[in-house]
Structures are given as structure tokens and as C-alpha cells.
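The complex is shown incomplete by one protein chain, all other protein chains being positioned as in the whole.
Up next, chain A:
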Amino acid sequence: MTETLLNTNTHDIQSARMKYVDATAHLSTQPNSLKELIDLIYQAFSTNEVDIDYVRTIMTNYKGDIKEWQQYVKFQQHRYTRNLVDGGNGKFNLMILCWAESQGSSIHNHSNSHCFMKCLQGTLIETKFAWPHGENEAEEAMQEIGRSELKDGKVAYINDSIGLHRVENPSHTDTGVTLHLYVPPYDHCNVYDERTGRANEAHVTFYSRGGQLTKEE
């Protein structure tokens, strides 16, 4: 993209540059540690724009040493756990989800937020569903629109315009751990009954924050 500058006032050059240069171009794409990943995320969101491709790149490139995130890994017998790593000053939530054998989530939406999900350990299955039809009373089974496997550091992305999804650990012998980034954060979402498409609001809670167990129900 080119633009002919009619005058060479530096301020005008700067603002022209800002229009065309990627806000994240100056940032590294190779976080070498969890701390660095978090720093890059903060910087990437220092404006109010979200560069999806950049976030996806750094999430993918983060190699993840178990020692870095071990303090957030907490398994529970009854359901998967959500463990907050960084509250992002309200701009984003970075968390680690721990899936014991066969544990899975309900089908849910993402409350108009972006959701990035990276597999740190084990194998997860993400099943995507189409939104149920309209407000009318007719109940019908929800339609599956895709299913993919997430392992070995792979990153998946979803938002409400793509659809709804369910995430589950299909293994009966091995646990799964995923790193999630939500922009902006949310504490309510809808959960859906696969057989009827009926939705109910759900309040999402954290099992731990910064490695400390919470008392949230």
C-alpha cells in the first residue's frame, strides 16, 4: 500500500505509518518461556485491537516446559478444572485446564470472546456444533459441524461466529492439559443440551488462581 505524502511533517509520517504497519510487527513471535508468552500477550493487547494471527502464532510457537506450568496443574475426580494463570488486567484471561481421564465439557459458546486453546499434554478432541435454530419451541438434535484432535502443542481457535464446541479427553488412561486464552475474559456462557438444542446460562469459575485453590463453586 502506498500513499503519497504531500508534506513531510514527521507527525504525519508517523500516523501514516501506524495506519499500514502491523501493530505487532515489532514483537517477537517466539516466546521462550511462559513469562515471555504472557509479556507478549500484554503487549499485543496494549491497543484495543486483537491480531488473531499474531496471537495464534505465539501460542503455537510457545514450546512449554512442564516445570513452568506445573503449579497450575490440578486434577479433580469429578470434573475438569480451570486454573487461572494471568488475569490480564481485565483484557484477557490465560488459564490452564486439566482434564482427567474421560472428562469432557458441555457444549458451550464463548460470550463474544476469542478463544485460543493449546494442547500441552495428552490428546483432546474438539467437536464443533452449529448454533441451534432460532427462538421457536421446536427442539431438534444439535448438528455436529466438525471434529478435530488437539495434541502436541497444536492450537485451536474459536469464536461465536464459528460455532459452539465441546472439548473432551477421550483417553481412559492418560490425562490432558490445555492452555487457554480468552479475549476479553468472560464469567458467564451458555451450555447446550445436544439432544434438544436448549440452552442454559452457566457461571464459569476457577478451581485455582495463580496456583492457589479457590473456593468458587
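Methods note: contacts are C-beta pairs under 8 Å (C-beta built on N, C-alpha and C of every residue); 3 or more make two chains touch, one makes a residue touch a chain; residues count from 1.
We take it that contacts and distances are computed from a predicted model.
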| item | value |
| --- | --- |
| Protein name (UniProt record) of the chain left out of view, among "Radical S-adenosyl methionine domain-containing protein", "CP12 DOMAIN-CONTAINING PROTEIN 1, CP12 domain-containing protein 2", "ADP-ribosyl cyclase/cyclic ADP-ribose hydrolase" or "Leucine-rich repeat-containing protein 58" | "Leucine-rich repeat-containing protein 58" |
| Selected from A:55, A:85, A:107 or A:189 as touching the chain missing from the view | A:107 |
| Touch with the omitted chain, as defined above, among A:70, A:112 or A:148 | A:70 |
| Touching residue (missing chain; options A:36, A:68 or A:193) | A:193 |
| Contact footprint on chain A, counting only the chain that is left out | 66, 70, 73, 75-79, 98, 100-107, 121, 139, 141, 166, 171-175, 191-196, 198, 200, 217 |
